[in-house]
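Every protein chain except one is present and positioned as in the full complex.
Just so it is clear, A, B, C and D label the chains in written order, and each chain counts residues from 1 on its own.
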Amino acid sequence: MDLTTNHFLFVSAALFVIGMMGVLTRRNILIVFMCVEMMVAAVGISLVAFSHETATINGQVFFLFALAVAAAESAVGLAIVVALSRQGRAPDVEEMQTLRN
Amino acid sequence: MEPTKTEFNVMESTQTDYSGTLMVEDEHELASGERVMTLNMGPQHPSTHGVMRVLLKLDGETVIECDPMIGYLHRGTEKLSETKRYAQIVPWTDRLDYTAAPQNNLGYVLAVEKLLGLNVPERAQYWRVIMVELSRLASHLVWLGTHALDIGALSMSLYTFREREMIMDIFETFCGARLTTNMMEIGGFSRPLPDTLIEQIRNFLRVFPNRITEYTDLLTANPIWLARTKGVGVITPEAATSYSLTGACLRGSGINYDIRKADPYLVYDQLDFEVPLGQFGDVFDRYLVRVEEMRQAHKIITQALNYIEHDDRPMMAYESAYVMPPHMGTMTTAEDMQRHFVWVIKGFSAPIGEVYHAIEHGKGEFGIHIVSDGGSMPYRMRIRTPDYVNLGVLPHMAQGAMLADMVALIGTIDIVLGSVDR
Amino acid sequence: MTDGENQKSNAVVTTGTGWERELYYDDDLSKHPVVRELSAVFPDDFLDAVRFRNETTIYVTPARFRDIAMYMRDHEKLQINFLSDLTAVDMLNLRTAPRFDVTAQLYSIPNRVRLRMKTSIDDGQSVPSLVPVFNGANWMERECYDMFGIFFEGHPNLRRILLQDDWDEGHPLRKDYPTRGWKDFPVYNKERTIRRTKTRWTGRGV
Amino acid sequence: MSWELVFFAVFSAAMLLTGIGVVALENPVHSAISLVGCFINVAALFVMLGAEFLGVLQIIIYTGAVLVLVLFTIMLVDPNKLPAFYVGKPMQRNVSAIVGAILMVELGVAIVTRVALEQIGPHTNAMVDQMGGNVQAIGQVMLSEYALAFEVASLVLTVGVVGAVVVGLPNRLGALDTVTMSLGHSRGAEDAIAAGPKFESPMNIPAERYVAPVGERKVVMTKDPDKYTHPGETSK
Partner (left out) sequence: MGDQPIWITFIVTFVIMIVLLTSMAYTTWYERKVLARFQDRIGPTRTGPAGLLQPLADAVKLMGKEDLIPEAADRKVFYFAPMITFITAILAAAVIPWGGTIELFGQSVNLYPTDLNVGALFILATGSIGVYGIILGGWSSGNRYSLLGAIRSAAQVISYELILGFSLVGIFIITGTMSLKEIMFRQHETISFGPFEIANWFVLSQPLAFVLFVIAAVAETNRAPFDLPEAESELVAGFMTEYSAMRFALYFLGEYISMIIMSLFASTLFLGGTSGPGADTYWPLGIMWLVLKAIAFLFFYIWLRATLPRFRFDQLMGLAWKVLLPLAILNIALTAFFRLIGNGQVF
C-alpha cells in the first residue's frame, strides 16, 4: 500500500502525545522546554502533510512563522531559567509558582 | 571594596594594596550564584617559561587574585657558594639566567674585582662589553620569540631563534660553550682570542639590523598584536618604582634608570648609546623598549669592535696578586710556578669588607652583594636577580586582567625561572 | 671598576647647596648628606656610618628601620625612592652579640646614589617590615624569612617563598644549617665501587 | 512495498523512539541528545514531503541554535540543584499516561474518519519544480500573500531577543563556593594564600592620569641619565 497523508498524521499525533506527556510528568523545566519544541515539530509535520496533500504551500509558510515564534519564546524562557539559576533557585516547575522573583 | 575595572585594567580603587595578596577581603562579597574558580596554571605549563605555578582566583573570565608559587628550581646557589672559592663560583652563575650566562658571569666577576680593588686592562673591558651586549641580544631574542609564541604568532620564535643561533656560534668560538659560557675570569681573559671571532661578529653585525625590522614589520603594525598588547598589564611609574622593578619593566613606564648610564661600569661611559623609555607602561611599551634596546646593543657592539679590533695589549691583570700567573711564566720562572701552586690549592684571601655591585642585565638590575671575612671563600654572597623582583609585580598587574592575558603578562616581565629561584 | 671615575674630585666643593651628588661619595663622612640629615633628625637611632670601596653603609637601630627608610624616601632633597635589595647576613661566626644583620640596599633614582642601611637583630627578634615603604620588599622579606627565619612585623603575608610551605627543617641559609641538610642520604655502599673499566676512547681506563 | 514506505517507516520509528527517549531518559543532557536525533528525523520527514527548505531550516534553527542554548543552560546550571527525576507524585504520572492514551485514540479516530481534502492549491509538484524549487515557491508565497505576517514575525523575534537579553543579563560578580581544580602537581599546603594582616598600600594610582595616549606610540630616547627620572615625565 502506498504512502498517504494519514500515515504522516498518525506519526505527528504520536509525537504530539509524547511531547504532551513529557510536559505533564517531568518537573525539570528544561525538559519541559524540549517537550514543547517536540509538540511544535509534531504540529509542523501535520501542517506540511496537509500542504502536500492540498498542493498549496501555505501550510509550509505557516510552519515557518510558527518556527520563528517558537524560537523567540524559547529564547526568553531560557533567559528566565538562567536568571533563576543565578539566584540559586533550581529550574523546577513546582517551585516557580509566583511571578515574583 | 569592589575592584572596578577601567578599560585598561589600571586599578581605579585607591586603596589597592600592591602587596602579594589582594586588598579585597577573601570573602569577596560577590552576588550569589556566580562561582569563583580557583585555577592552577600548573608547574608544567607551556607559557610559564620554566617551572612556575600560578594560583589564580577567577570570577568568570577576569582574574581576581593571582599568586605565583616559585621555588621548583631552587638549587641553593647562595648556600653552596659559601663553601666555594671565589674563582669556583663563576660556573654557578651561568646556571642562574641560562639565556644570558655572560651577563651573570660579568655581574659576579665585577663584584669580586670591586672587593679586591682590582683594575682590569682596557682591552679586556672592551671585550667584556662586546660579549655582554651579544648576550643581551640573545636573551632579548629568546624573550621576543617566546612572548610572540604565547600570544599566538607561531613563526616569530623561529625567526628570532635563527638569529640567536648566530650569537651562540660566536660564544662557541669565543669560549667553547653555547649556553653555560663561564667565560669571565677575575682579572680579565687569560686565553688569547680565536682568530675567526672578529669576522664572525662582523657577519652578525652586518645582517642583524634588517632582521630586527623583519620582526617589527611582522608585529608592530599587526592589529591583532596591538589588540592583545595595548592597554594590557599597565604598570604606572609610581607602582614600578615602589615594586623595585628594573630593566625594561621600569623603563617601559617611563623612569630613566639604566645602570650603564646611571652608575657606569666597564667602559660604558666612553661608548655612545641611548636609553629607550616607554610612555604608558603597558605590554606594548615594554615590547617597543626591548626592541629598541636590541638596536642600541647593536650600536654598542659596532663601536666597541671598531675601537678594539686591532688592539693586542694584554688582556689579564697579571701584576695583581689575586690573579693566576700567565701560563708561560708558570712553566719557566720559579716564583710564577709557586704563585700558581698557592692560587690553585688555597686560592687568594680577599680583604675583609662588604661590597654590592649591580650591572644592567638584559632583564634588569643584576646585583651581587658579597660579605667577606678575609678568607678565600665569601662569607655570604647574595644574588639580587632582576626576574625575582620583577615577578613580584605579577599579582598587582594581573588584577582585573583577562585569563587569556596571563600568558602575555608573564611574557612581558621576561622571567627565566633559573634566576627567579636561584 | 675604574675607582676614581665617579669620584669627581676629592676636594670638597663647600660653596654648593650641600646636596650635590659628589658629597655622597666624599671620604669625609660628615659631609655626606644622609649622615648629616639622619644624625640631626634621628640622633639616638643613627648608630654608625662606614665607607668601603666607594660605598656608604649606615647602621640604625632595628626599632626605627622603617621610619628612617620612610623619611629618606619622602625627603625632597634625598629622594632615596628605590629599594634595590633587602637581605640578611648570619653573623654567627663573625661576632657574638646580635646574630643577624638585615641589610637594605637603597638607591635614589633622581640623585643616582647608592646607600646601604643595616640593622642588627638577635635570633627571634623581629624587624619592622619595609612593605609600607616599598612594595618590592614584599618578596624580598618573604625570602629572608624563608632563608633566615627573621620575622618582619607588619608584612602582609609572611610565608615561605622558595621552599615548600610545609618545610619543617628550619632555615637553610643560617650558618648552623649543614650544607648537605639534616637527612643523611644513603651513602653509596662502598664495597661495590666501580672498577676501572677500559674504554675504547681512553684506552688506559678512566 | 515502495521505497518511500520503507524510508517513512524508518524515519518515523526513529523519531518516535528518540521522542520517548527525551521524556524517559534521566540525565538531561542525554535527553537533549535524543531530541537532536528526533529533530533530524523530523527534518527527514519534511524532505520526504517535498519541503526541503523547512527541513534544513528545522535543523539550523532548532537543532543548531535553540537546542544548543538549552544544552548550555543544562550544563551551566549547578547539577546538584536539578530536581530529582522521580520526585513527581506517582499518581500524576499515571494520570498523564491515561490522558495520553485517550487523546491518542481520539486523534486516531479523527484521522481515519476524515475526508481527504481535494487539491485546491496550484502548487503541485510539477508546478513547484517549474518555479525553481521549494524555496522559490515559499519565498514567492510568503512575500506576496503573507507579507504582513512576515513583518509581525520579525517584530516578535526582536521582542524575543531584547527580552532574553534583559532578563538574562548577569550582573558580573557572583561567588559562593570555590571549587579548586588542581591540574598541575600541587605542592605544599592546599591553602596557599594564607591571610596575613592587610596593610595600607604605600601609594595610590592617580587613575585619571593613566588613559592610554591615542595614536602612534613612540619611544623616548635619551642619553642623559638625569632626565626623565621622575614619574610621568615621558608622557608629557
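The rule is short, and it goes like this: a contact is a pair of C-beta atoms (placed from the backbone, for glycine too) under 8 Å apart; a residue touches a chain by one contact, two chains touch by 3 or more.
Because the structure is predicted, anything quoted here is derived from the model rather than measured.
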| item | value |
| --- | --- |
| In the full complex, displayed partners of the excluded chain | B, D |
| Residue among B:Arg75, B:Arg162 or B:Lys346 touching the omitted chain | B:Arg162 |
| Residue, one of B:Glu113, B:Glu185, B:Asp336 or B:Asp405, that touches the chain absent here | B:Asp405 |
| Sole residue of B:Leu96, B:Leu137 or B:Ile151 that reaches the chain not shown, by the stated touch rule | B:Ile151 |
| Chain D residues that touch the omitted chain in the full complex | 27, 29-30, 33, 36, 40, 52-53, 55-57, 59-60, 63-65, 68, 71-72, 75-76, 132-136, 179, 181, 183 |
| Chain not shown, touching residues in chain B | 37, 39, 41, 45-47, 61, 148, 151-155, 158-159, 162, 218, 222, 224-225, 227-228, 402-407 |
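The working rule: only the chains that are shown with their structure count from here on.
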| item | value |
| --- | --- |
| Gap in Å, rounded to a whole number, between the CA centres of chain D and chain B | 51 |
| Length of the line joining the C-alpha centres of chain A and chain B, rounded to whole Å | 65 |
| Multi-partner residues of chain B (each touching 2 or more other chains) | 17-19, 21, 31-34, 239, 241-242, 255-257, 262 |
| Junction residues of chain A, two or more chains touched | 85-86, 88 |
| Residues of chain A that touch chain D when the two form their complex | 1-3, 5-11, 13-22, 24-28, 30-31, 33-35, 37-38, 41, 44-45, 48-58, 60-61, 63-65, 67-76, 78-83, 85-86, 88-94 |
| Of chain D, residues touching chain B in the complex | 170-188, 192-193, 195-196, 198-207, 209-213, 217-225, 227-235 |
| Residues of chain C that touch chain D when the two form their complex | 109-110, 112, 131-135, 154-159, 164-166 |
